[in-house]
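Take this structure first; my questions come after.
One protein chain is absent from this view; the other protein chains keep their places.
What follows is chain A.
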Amino acid sequence: MPSDPLVAQHVLEFPGGYTRSTGPVVGRFLTELRERRIVGVRTSEGGVLVPPLEYDPATGEPVTGEYVEVGPAGTVTTWTWVEEPLDTHPVDVPFAWALIALDGADTALVHAVVPEHPKAMRTGMRVRPVWREQPTGHITDIRHFAPEVTKIVSPVRAEYRLRAGGSLAVFLAGVERGVLLGGRCERCAKVYVPYRTFCPECGGPIPDTLELPDTGTITTFAINNLPDPRAPEVPFVSAYILLDGADLPMIALVAGVPAHEVRQGMRVRAVWVPESERTASMANIRWFAPTGEPDVELS
């Protein structure tokens, strides 16, 4: 209540609600609604009015006594979004008011549509009524309309147990010490990192490991807008980094620089976790960060 003594609250209300006769046509519609059916009435011109009226608004002629079941599905022809529903609105979540052309009707019904997401709301979308649990013969027996099912979500999950052995175990043992191990092909002299025991290009053996520096150059990169548990934030950058002395790049995260400033030829250095936290895992390298050196011209 306002505290100003010259201001008073005034309420206009019909206690218990105002009783209205429905008449035969509106009454039939509401009675069918109570049975969870939506009906229209046929006009003398042959059209179907939904919701039914006693007279055809187009001609002024009385409608026929023929009731036609329509819907329950329909198509949204016009809609407007309500971000903040009023207490008097049919639902208490953001929704759309819509004109819905129910299947078999020649006019559109005004009602609420609750899509899964505001961006899913479309003219032309197919919707179906969501009914109140205990219909009473009222336009709000339809709680609201909801989109027809056009997709489902299928969970997919399988568990595996992986063991790092062979050349990968050698590489990770280096990472545990804070060293990136690669190897030079005896036959073609290409340097690969991570370390591998044979050259994928010429097939030559790579008997020995070669320590590579943790600095390199970005050759190409992608800005990612979906979150990843390893990345510090969204958007984040994943990049191909050509370590100094290597002939092929390795993939890693880039951080410490706004995503839009990352560029090809940028010089970067690995950011390692503190020594006490190191394990035989690539998690030892948080990401690569710019060194501040001038960019490198890529060949």
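Criterion: contacts are C-beta pairs under 8 Å (C-beta built on N, C-alpha and C of every residue); 3 or more make two chains touch, one makes a residue touch a chain; residues count from 1.
What we mean here is this: contacts and distances are computed from a predicted model.
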**OP:** If you had to name the missing chain as UniProt does, which of "Acetyl-CoA acetyltransferase", "Monosaccharide ABC transporter membrane protein, CUT2 family", "Chemotaxis protein CheA" or "Sulfate transport system permease protein CysW" would it be?
**Re:** "Acetyl-CoA acetyltransferase"
Original post:
Which listed residue (A:41, A:112, A:193 or A:218) would be found touching the missing chain in the intact complex?
Top reply: A:112
**OP:** Could you tell which one of A:53, A:212 or A:254 touches the chain left off the display?
**Re:** A:53
Original post:
With respect to the chain omitted from the figure, which of A:86, A:149 or A:226 is a touching residue?
Top reply: A:86
Original post:
Going by the touch rule given at the top, which residues of chain A touch the chain that is not shown?
Top reply: 6, 10-12, 18, 20, 22, 26, 30, 49-51, 53, 57-58, 78-82, 86-90, 97-100, 107-112, 138-140
